[in-house]
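The complex appears here minus one protein chain, its other protein chains still in place.
Labels run A, B and C following the written order; every chain starts at residue 1.
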Amino acid sequence: MFDLPLFLNSSLLSIGVFHFFAAMITIVSLLVVVSQHPVKSAVFLVVDLFLLAGLYASMDSHFIAAIQILVYAGAIVVLFLFVIMLLNLKADSIKGLRFSAPEAAALLISFIGFLIMTFNVFRGQAPEGIKGGFSIEAIDANGGNTYMVAMRLLTTYIWPFELASMLILLAIVAAIVIAKKDKILKSLIQKELR
Amino acid sequence: MGLTMNEFTVQFIATLLKFAVIAGLCINIPPIMVWAERRVPAFMQRRKGPNRVGIFKWRLYGLLQSAADAVKLIFKEEVVPEGAAKAFYHIAPVFSVFPAIMVAMAIPYGPDIQLFGYTIPLSVIRVDVGFLFIFAISSLAVYGVTIAGWASNNKYSLLGALRASAQMISYEIPLGMSLIPIVLLYGSLDLNTIVIAQSQIWKWGVVLSPISFCLFVIAMFAETNRAPFDLAEAEGELVAGFHTEYTSAKFAAFFLAEYVSMFVLSCLAATVFFGGWQIPFFDIRSLDVLIGIPGVSGLVGFGVLFVKAAFFMWLYVWVRWTIPRFRYDQLMSLGWKFMIPIGLLNVVVTAIVLAVIRF
Amino acid sequence: MNVYIPVLIALGFGVALGSILSGLAHFMGPRNPRPEKNDPYECGVPKVTGATEKMSVKFYLTAILFILFDIETIFLYLWAKAFPQLGWFGVIEVMVFMTILVVGYIYVVKRGALEWD
Partner (left out) sequence: MVPVEHYFVLATVMFFLGICGALFRRNLIMVLMSIELMLNAVNLVFIAAGRGNSSLDGQIMVVFVITVAACEAAVGLAMVIALFRKYGTVNTDFLRILRG
């Protein structure tokens, strides 16, 4: 809608925004993992996803920010909350952490990966990717982020798009088969027992 | 990028002013609607309704009853139920209120106005994703309901919350689907562009896509948990639904959220299907030049939109006192087995007809 | 990024308003709690069972179907936005997409996952 004045539009502001979001996301992610009650974790997860959407928006990925809130925060976590309430789960104690050998190894490996990543970043050795023609200015000039994502998705990525519908179909069928008590089968078994 | 400090200051101050006006509106909508919800049925049932409270001899048809109620609610005792999850119990109203307020900022309340040489849009939030922003933020309103019900440690609250949230998410899909033909027709997600495209009465959304309008109105009632879909607070079975255990100003917060989201959906319906701030056969934007006062078009546009939205608000009350409550299974099968197939068919038919005409 | 400054203002105000209302309830009114008063409301009867009884699996099935149809709606919005440029190609593409999902929908209905009894 309007642009910031020059002294604010410098990299200073975006760096500040990033660090704010980064700190918040780290704290809230930690809370998601360590909260004892699953409902608390789910609520922190919502906050985390909301903050991530803010980060995406600050990177001019408007559409992704919107569906992050719409699908992730607004739908997937609702499902988590419903299941927690459905199963009537209680807080579990965090005391007595289990440390089996494979888990410790996995933790160690992921921690080493984390260190390598951080080390590379501070040496400035991130791999250079292929430059595409979609800079933020080019996207804005060609009809905005949503439109460009739509065009790219529905022309270049047509097969993944159609396959996504197959995936959703499979998920629908699988979820119902697994979760729904089959009344027909049940009545058949009861008949047999009689 | 190349803007001066001066322009930024003007736009920032303008944003704050617009924000203050709309926020003030949002806070004042609930008392007025509560008053309307007592006076309108009184009128329908040939009663008087509240007409006593007033200042000295001016009674204003009992309008101040709502103000008195608000003050009373604030000074009531708060009763936190035994065994409630305290933090969540206190934070649930916040989760309920903020989506409603945020969404209200995304409606275009008038045309872009020219003031002191600056173009000032009359909606506070205008983002690239257009009205998907409204859907995204309003989908967060489920958490207020769910957390409130869960944190109260009361089985009526929990059941009411589950019912309400299942209903809200079920009707979010028809609500979203009913607006896809609008995007196809006007080719934009931006609400202001959609309004500008509806300059004549035969270009209105309700004329071009009446099925969308019907779906939207039904989904709108269900989305705000209003009669005939107020299963969440069916007092005969669930006491008061998810806010059974809420008293004083927290109860008022849930009321505020409900009425503000009603107002926003009314505005959205008016914007998308009834031409928003436009009136047929006359371009409001030319008023600035005609009268000679800059910014008058914005006021007139705001008035026009408000009248249209008031119609939908009145429809809410009218329907509430006319149609009996649905059963929960009826509600769910209406949403899933009737509105979703019709919505999909509506999209398909609109797309094919448009493709035949245009390509 | 600058278009989100109003969003931040709105978010701040919304959270502040909610907190103020919540806080007013907490600090303004009188407080004299009694055990009977603090009992969860059960129409005056002492409570028999806790609030956390098991809920119907129906709610959960509804939520699952909601997610999947929500994603479908998102894809349809993307297509609707690009509809003028894609033309018939886009229409056919989306018809295929929707046909596959309608198969899923029909399965759901036939299987009775949407029946509330």
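Note that in this section contacts are C-beta pairs under 8 Å (C-beta built on N, C-alpha and C of every residue); 3 or more make two chains touch, one makes a residue touch a chain.
These figures come from a predicted structure and were not determined experimentally.
Participant: Looking at the whole complex, which visible chains does the left-out chain touch?
Facilitator: Every shown chain touched by the left-out chain: A, C.
Participant: I need the residue numbers on chain A that touch the omitted chain, in ascending order.
Facilitator: Touch with the absent chain occurs at residues 11, 14-15, 18, 22, 25-26, 29-30, 32-33, 38, 41-42, 45, 48-49, 52, 55-56, 59-61, 63-64, 67-68, 71-72, 75-76, 79-80, 83-84, 86-87, 89, 92, 97-98, 103, 106-107, 110-111, 113-114, 117-118, 120-121, 124, 126, 129-136, 138-139, 145, 148-149, 152-153, 157, 160, 164, 167-168, 170-172, 174-176, 178-179, 181.
Participant: At which residues does chain C meet the chain that is not included here?
Facilitator: Residues 57, 60, 64, 67-68, 70-71, 74 of chain C touch the chain that is not shown.
By our rule, only the chains that are shown with their structure count from here on.
Participant: Counting only chain pairs that touch, give me the topology of the graph as line, ring, star, complete or other.
Facilitator: Complete.
Participant: Which chain pair is joined by more contacting C-beta pairs, A-B or A-C?
Facilitator: A-C
Participant: Which chain wins if you rank chains by how close their C-alpha centre is to the centre of all protein C-alpha atoms?
Facilitator: C
Participant: Taking each chain's centre as the mean of its Cα atoms, which chain lies farthest from chain B?
Facilitator: A
Participant: On a C-alpha centroid basis, what's the spacing between chain A and chain C, in Å?
Facilitator: About 17 Å, centre to centre.
Participant: Residues touching two or more other chains, restricted to chain A: which are they?
Facilitator: Within chain A, residues 1-4, 9, 63, 67, 70, 74-75, 78, 82, 85, 146 contact more than one other chain.
Participant: Got the chain C residues that touch at least 2 other chains?
Facilitator: 3-4, 6-7, 52-53, 55, 59, 63, 65-66, 70, 81, 98, 105
Participant: Note which residues of chain C are touching chain B in the complex, please.
Facilitator: Going through chain C, the ones touching chain B are 3-7, 9-11, 13-15, 17-19, 21-22, 24-26, 28-33, 35, 37-43, 49-53, 55, 58-59, 62-63, 65-66, 69-70, 73, 76-77, 80-81, 83-84, 87-88, 91, 94-95, 98, 102, 105, 109, 114-117.
Participant: Chain A touches which residues of chain B in the complex?
Facilitator: Residue positions touching the partner: 1-5, 7-9, 11-12, 15, 85, 88, 121, 126-130, 132-133, 135-137, 139-140, 142-143, 146-147, 150, 158, 162, 165, 169, 172, 189.
Participant: Please output the residues of chain B touching chain C within their complex, sorted ascending.
Facilitator: Those residues of chain B that touch chain C are 12, 15-16, 19, 23, 27, 74-83, 90-91, 93-102, 105, 124-128, 132, 152-159, 162, 166, 169-170, 172-173, 176-177, 180, 183-184, 187-189, 239, 244-245, 247-253, 256, 328-329, 332-333, 336-337, 340-341, 344, 347-348, 351-352, 354-355, 358-359.
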